[in-house]
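I have a structure I would like to understand better, so I am pasting it below and will then ask my questions one at a time.
The complex is shown incomplete by one protein chain, all other protein chains being positioned as in the whole.
Moving on, here comes chain A:
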Amino acid sequence: MPEPILVLDKLEKHFGGLAVTQQVSLDLRPGEIHALIGPNGAGKTTLIHLVSGTLRPDAGRVLLDGRDVTRLSLPQRARLGLARSFQITCVIPGFSALENVALALQAGDGSSFRFFRAAHHEARLNDAARATLDEVGLGARATIPAGALSHGERRQLELAVAIATQPRLLLLDEPLAGAGPEETERLIGLLQRLKARCPILLVEHDMQAVFALADRISVLNQGQLIVTGSAAQIQAHPEVQTAYLGEDEFA
């Protein structure tokens, strides 16, 4: 089995007396989409924060490529190859789609303490940014300010920004939230293509999408990991059905 890219080792997080993450261990292997599901309040968002570095765990470790990154901040983890999207789309509204991606490319292209050349004339960054926009299907919208793009387009842009950094893994927090049926279909196709580039840890509410996309699924409930397995295993798991899915959704 190939070495996992990301390992969460017995993570613990408490807010006061409330244990929102208890002994959560999981891993992400090359080439896979690993989905994280669970009812509201299960601790998915907290876990995302622990992985990306916006929250520190009370105990346990986060390993990225075998390296302990538990104590590193969000920017430090980003520099080691962790790219993430946010539940609420996080792009730079005043920048064009192209410049959003160019900034991401700039992050992986040497020092940004450069003061003389106008950044928007750097052909190398712009060409690569255009290619990345084409890849996510936004090529025709390159010059539009990100703030004027549709919701689904902003989702696509955020993915373009994430892959432009050539990450080791993608951490996607509800990438389909708020997208219409057509947009959802397009984004699912995009995610399927992206997993060949780098593995994806996916938090998503859209069950159909999760079952269509995920190679493995982990179920969180009340801060604890109930089970990790294939789509079929998860659907058949009795504890999952009672804790989370309910009878109706499978009727």
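The working rule: a residue touches a chain if its C-beta (ideal position, glycine included) is under 8 Å from a C-beta of that chain, and two chains touch if they have at least 3 such contacts; residues count from 1.
In this section, contacts and distances are computed from a predicted model.
> UniProt protein name for the omitted subunit, picking from "Peptidoglycan-associated lipoprotein", "Branched-chain amino acid ABC transporter permease", "TonB-linked outer membrane protein, SusC/RagA family" or "SapC family protein"?
Answer from the record: the omitted chain is "Branched-chain amino acid ABC transporter permease".
> Can you tell me which of A:P39, A:P145 or A:G178 touches the chain that was removed from the display?
A:P145
> One chain isn't shown here. Among A:A83, A:A97, A:L225 or A:V240, which residue touches it?
Going through A:A83, A:A97, A:L225 or A:V240 one by one, A:A83 is the residue touching the chain not shown.
> Identify the residues of chain A touching the omitted chain, counting contacts across the whole complex.
So the residues of chain A touching the missing chain come out as 52, 73-76, 78-79, 83-84, 86, 90-95, 99, 102-104, 106-108, 112-120, 122, 145, 148, 161, 165.
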